[in-house]
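One chain of protein is taken out of this complex; the other chains stay put.
Here the chain labels run A and B in written order, and each chain numbers its own residues starting at 1.
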Amino acid sequence: MRIIDLLPKRVWEKVRDAGIDGYMVVIGAIIVVFFIFIAVFADFISPYDPISPAGPAVTPPSPEYPLGTDSIGRDVLSRLIYGTRTIMMVIIISTLLSMAIGIPLGLISGYVGGKIDRVLSIIMDSIYAFPGLILAIAVAAVLGPGTYNTSISLAVVYIPTYFRMIRGHVLSLRESLFIEAARAIGAKSSRIILKYILPNTLFIVTVVFSLNVADAVLTEAGLSFLGLSVVSPTPDWGFDLKNGQRYFLSGYWWPVTFPGLAIILLALGFGLLGEGLNSILGGGERT
Amino acid sequence: MILEVTNLKKYFPVAKTFIERLFSREEKFVKAVDGISFTIDKGEIFSLVGESGSGKTTTGKLVLRLIDPTDGKIVFDGTDITYLKGEELRKLRRYMQIIYQDPYASLNPRMKVGEAIMDPLIIHDLASRDEAKSMVYEMLEKVGLTPPEYFYNVYPRNLSGGQRQRVVIARAMITKPKFVVADEPVSMIDVSLRASILDLMLKFREELNLSYLFITHDLAVAKYISDKIAIMYLGKIVEMGPTAEIFRNPLHPYTKALLSAIPVPSPRKKKERIKLVGEIPSAIDIPSGCRFHTRCPNKMKRCEAEEPELIKVSKEHFVACHIYSV
Partner (left out) sequence: MKNVLEVKNLSVYYYAKRAVIKAVENVSFSIGEGEIVGLVGESGCGKSTLASALMRLVPHPGKIVSGEIILNGKNILELSDEEIRRIRGSVVSMVFQDPMTCLDPLMRIGDQIVETILAHTDMSSEEAKKYAMELLEIVGIKRDRYYDYPHQLSGGMRQRVMIAMAVALKPKLIIADEPTTALDVIVQDQIMDLFKELRDKFKTSILVISHDIALILEISDKVGVMYAGHLVEFSSSEELIENPLHPYTRELLKAIPNIEIEDQKLVSIPGSPPDLSNPPPGCLFHPRCPCRMDICCKDAPPKLTINGRLVECWLYGDKP
């Protein structure tokens, strides 16, 4: 049973046939799965405990400390590995929150229209108008640090995106013949939204998700860089980045570089996956 | 009588340009349906024939209350549904169904065939899930989608146009409706498959004593399937009567022109064609008097000023034309 068999067959066929976009999706997926793997099996992979010092401070990369140690002597590699968990958790929780709020609101707003739609749209557009990081900072400043609070801060930033994309798609779907047919059968609005509209918006959700997550990685890194994310000593890439930068000019490049590379790589992975999927699936269903 | 329509009208407001809004108070309307009346008996197939822009599709939607009428009365099975809304209207829908022209667009692409056909039963609480499933299997057999086990689990995108239309019919018939509006149900189906779809519809008529409002531009199909025909032109019915009578003895100049224009697959080249001048006027700017006068080869002075009423010419034959009014 190959992993490929688990994917919906149609998606896999499209990926396989899609040329460059297909490669993007596959490479992106590999990167993301790689990081998920690390996050899940951190306990088994990590050579040292990320919180307590493992050796002398700022030692360069060596066989003993493959990526060196940071300012307090903690192993950089171990911190990176456990840091994956942190960022993954924040990303996942915040994304689930964004979807849980943004999607239903988008569905209702798009299908029902009227005053509800106008009010919600104005609220969402206002939130959307803020640059993501600024908004996240503002919310994080109010809520304070911590994994769950950070997740909420991030969620707020991305709710409008889900809302708008879903709402837009619902607006066009609403005029479809099969929706009118559903009304003609006698279906209530709630049933139409749940059984007729929602399933047809799921692929949009996938696309929005994969595009957003790349952005979320960077926003989270930004928050933690500013110290607004998780509480020390929780391993966190952005936090390590900030700590490490003090030593960079003195020639200690590894406390900064490796967390930075990790952030870029994860963002890249999600980005490739998202862009690739977007081109393939979003290109329209062609029969 | 399953359906009685009286003086039904539907006007769609036309969006005005900025300048128009500044300088004119007059509202412009697309008079899609401009006062039609007809009745359909139980078990009767009534065809509404007309070209695009005649108002026939709008009539179909009005009769099912998928859109609101501007004026007139619609009585369905004894109930006045003209202004019915909400739950009451929704509950009635199990008795009145629709079959659309486009089998590709009228099915939910994310719903399996079995779920789609079962949906009306669930919506109207007509059966438990298990009962419903066996009813769907039965229905799949009836519409010729066998083996039912296969078709139950398949998605519409894996089916051909003819098969999808059968699914649509199955879904429409499963609640045992009394009345079905069929809007060009075979226009998008390959010719070699049309007869089977039409015969399927006839079969259900037999079984359920079902009435149809059959909407089409194809007079030949209308002749094949209907008991009664009404010809529509620019929002009004110009002639109405039993099918055989209309074909044997067409009265209205438009009907005659339509009949003569139908291509006939016959080696002997044709009888005289009735030539009409011009084209159908816009429904925003309906001609005065008889709306057909701008193209009528038999136009009289009276036709430009006075709109003819639909009058009874013989037992069931009605026509709206000054040639026949006293």
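FYI, a residue touches a chain if its C-beta (ideal position, glycine included) is under 8 Å from a C-beta of that chain, and two chains touch if they have at least 3 such contacts.
Bear in mind that the values here come from a model prediction, so they are computed numbers and not experimental data.
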Candidates B:L219, B:M240 or B:C296 - the one touching the absent chain: B:L219
Full-complex contact with the absent chain, from B:L276, B:C290 or B:C303: B:L276
Candidates B:M1, B:V14, B:V264 or B:I311 - the one touching the absent chain: B:V264
Chain not shown: contacting residue from B:E51, B:E115, B:E141 or B:E306: B:E51
Subunit B residues touching the omitted chain (full complex): 51-52, 160-163, 190-196, 198-199, 217-221, 223-224, 247, 257-267, 269-270, 273, 275-276, 279-280
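We take it that only the chains that are shown with their structure count from here on.
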Of all residues in subunit A, those that touch subunit B in their complex: 176-178, 180-188, 191, 195-196, 199-200, 202, 285, 287
Residues of subunit B that touch subunit A when the two form their complex: 64, 66, 90-94, 97-98, 100, 102, 105-111, 119-120, 123-124, 157, 168, 171
